[in-house]
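The complex appears here without one of its protein chains, the remainder shown in place.
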Amino acid sequence: MRWFIRRLGFYVFAIWVAITLNFLLPRLMPGDPLGGLMQRLTPSQIQGNPGIINTFKIMLGGTQEPMWKAYPIYLRNIFTGNLGISTSNYPSHVSEVIGRTLPYSIFLVGVGFILAFILGIGVGMVAAWRRGGIVDNFVMPSLLALAAFPAFFTSLVLVYFVGLKLGWFPLQHAYDTDVSPGFNWAFLSSAFRHAELPIIVIVIVFAGGWALNMRTIMINTIEEDYVGMAKAKGLHDRRVMTRYAARNAILPPLNGFAAQFASAVGGLVFIEFVFSYPGAGWTLQQAALGADYPLTQGLLLVFAVCVIVANFIMDLLNFVLDPRVRTS
Amino acid sequence: MSQIQPLDSVNVPAPTVEVARLRGPERERAGRRRLRVPGWLRLLLGNPKSRGGIIVLSAIIILAVIAPWIAHANPNDFSLIDSRQSPSFHHLFGTTDQGSDIFSQVMWGARSSLIIGAAAALLATVLATTLGILAAYSGGVVDDVINLITSVFLVIPTIPLLIVVSSYMHSRSGVTMVLILGLTLWGFEARILRGQALALRNRDFILSAKVAGEGTWRIIFSEFVPNMISRIAAAFVLVFYIAILTDAGLEFLGLGDMSHASWGVTMYWAQVNSSFLQGEWWPFLFPGLALALTVAALVFILAGVDEVSNPRLRKDRKRGVIRSLFVGGRGARAALDAKDPA
Partner (left out) sequence: MTGLLEDGVGPSPAVRQETLIELRELVVDYVLSGRRVRAVDHVNLDVGKGEIVGLAGESGCGKSTIANAVMQLLRAPAQVTSGQVLFHGEDLTKLSTEQLRKFRWRNVSMVFQSAMNSLNPLMRVGDQFVDMMKAHERISKNDALARAADLMETVGMDRSHVRSYPHELSGGMRQRTIVAMALTLEPELLIMDEPTTALDVVVQREILQQVQDLQRELGFAVLFITHDLSLLVEFSDRIAIMYAGEIVESAPSDELFRRPLHPYTVGLMNSFPPLSGPLERIVGIAGAPPDLAKPPSGCRFHPRCVHCDPSSHALYARQTTERPVLREVEPGHFVACHLLDTP
């Protein structure tokens, strides 16, 4: 129980750091923060967005005030959900933009990551159990070789060869242009179709790492006495592999899952960019290029929170799966 | 008839590297006149994985160095007539939509990627080493604070952070890129190095240095570091390739230093101009392969370093090269139980 509270406390602290970082960054740039931001905008942007100065004021919590006065205002804004107004999507609120795009990303990462995890863990488990077998000698190294390539490169290659040349998958965006979002079959099936290739990329990029991790830990777990004892007891081979070896071996990778999540978010940005997939990652990149600071800050915050939540879920899972953690 | 207990050898650096270094020069002096090859290099060249990696990396470095001589075309050339040409004898890697020679871009780009990567890795490794060892050695509050900072850094996703930071910067140059990369990528290695320093903390030589009154910083740099050098080197290689990837990645998104020739920049233009959607594969394939090759070389070197310092991971040669590449893995070092055969 106490451990729980400590973890929770840490996560809250981390979120606070993310929020504060967002606050400090524009101010750390040399010169007046508002002036610095205004410098980045082109005249047409200013003219096209009449309320832009106001937006920045909201975002910065009032520019003329010293930092310690602006900070509480800023905090209040954050906690009331007011992340500002997106300059590139004027006059939409940042929260609105994020609300529109985040679900697509979650869908992508959720499905992709889980698939990659299952595939990776499965391959790693079998590769370690039957060393020198087909899985160990062929499937594993292939997965690894694929995972060695940077995410965006793999995406590009796949898009080019499988998408363009072979025409098997749609190449861009989240859904066909003639379909409008909603809970109807046409939209959902189209959305699913468009997500296939990105999901495949995610699986390729991440499964290899999982498999390697699992295999290494399995190899060490197999050496453990209780596995030898299970075999000595005359249990079926498969049962020893799953219930005794894998069940124990899976705990460290599961913890690694949480750590990997941060890098998964990074990879997501690249993949969405290549596919022009309108998720949170692609939006971040576009916003950064377009100097839409409220949006970039809001997205950074959301990403950080997502990673933290994922970590927390992993901690919970660990608690449930490992009785040793429970009694300590 | 006492029970011989197995040694607790978690993350203990391999003394073989240190010993080899001492013996190397002496052995040379004793015998024939030969090139002085430092012991660690000899060890790494002996292992097939790191040997392959070193060879490939050296080749890339050489290409980067001689870039001015082999790539005659200016990478930033603007020539409409030559634009969008597929690879030919005149333009080995083809041209971009602006008519620039991609071969030159890749060659010159090697310089930028390698230098920025190395510099950022250096910065990150120095930070990780200092903070990691300091945390392990000092313990107590200092340890807690550093751990907290590290944990927070590890939890905030790096790429989005870098994107946001980069978007704030007025001007992006090589130096600023090195700075932001170095300051963001030190976290995970700090953790690992701290773990190893913890194992060394209670060794006699540290304790005696402490008793002799040596200052903290002195102990860190002249006692801890020399004995962790193989791990620190491995940390450097790891951050090196991550820095290269991240730097190229940022450029690919249009958020790096876009003014000079580099692999990421070339690929950015390929993506943004949708040239590859029109079937032009050369602007992204060549830089991409160069990137993948460099990263692969570094990963191989890392695997070799792993094997050299951790004999348990060595496999018999019957296995295939790629397959045996990732035998160990840095993250999964469980304690080595030297189970006696009896």
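Order of writing sets the chain letters: A and B. Residues in each chain are counted from 1.
Please note the rule applied: a residue touches a chain if its C-beta (ideal position, glycine included) is under 8 Å from a C-beta of that chain, and two chains touch if they have at least 3 such contacts.
Given the structure is predicted, the values throughout are model-derived calculations rather than measurements.
Asker: Using the definition of touch stated at the top, determine which of A:Tyr244, A:Phe257, A:Phe273 or A:Phe303 touches the missing chain.
Answerer: A:Tyr244
Asker: If you put the missing chain back, which residues of subunit A would it touch?
Answerer: The list for subunit A reads 224-226, 228-237, 239, 243-244, 247-248, 321-324, 327.
Here is the rule we go by: only the chains that are shown with their structure count from here on.
Asker: Please name which positions on subunit B make contact with subunit A in the complex.
Answerer: Within the complex, subunit B contacts subunit A at residues 148, 151-152, 154-161, 163-170, 245, 248-249, 252-255, 267, 271, 276-277, 279, 281, 284-285, 288, 291-292, 295-296, 299, 319-320, 322-323, 325-329, 331-332, 334, 337, 339.
Asker: Spell out the part of subunit A that touches subunit B in their complex, as residue ranges.
Answerer: 10-11, 13-14, 17-18, 21-22, 25-26, 29, 36, 39-40, 136-137, 140-141, 144-145, 148-150, 152-153, 156-157, 159-160, 164, 171, 212-213, 216-217, 220, 223, 252, 256, 259, 261-263, 265-267, 269-270, 273-274, 284-285, 287-289, 291, 293, 296-297, 299-300, 303-304, 307-308, 311
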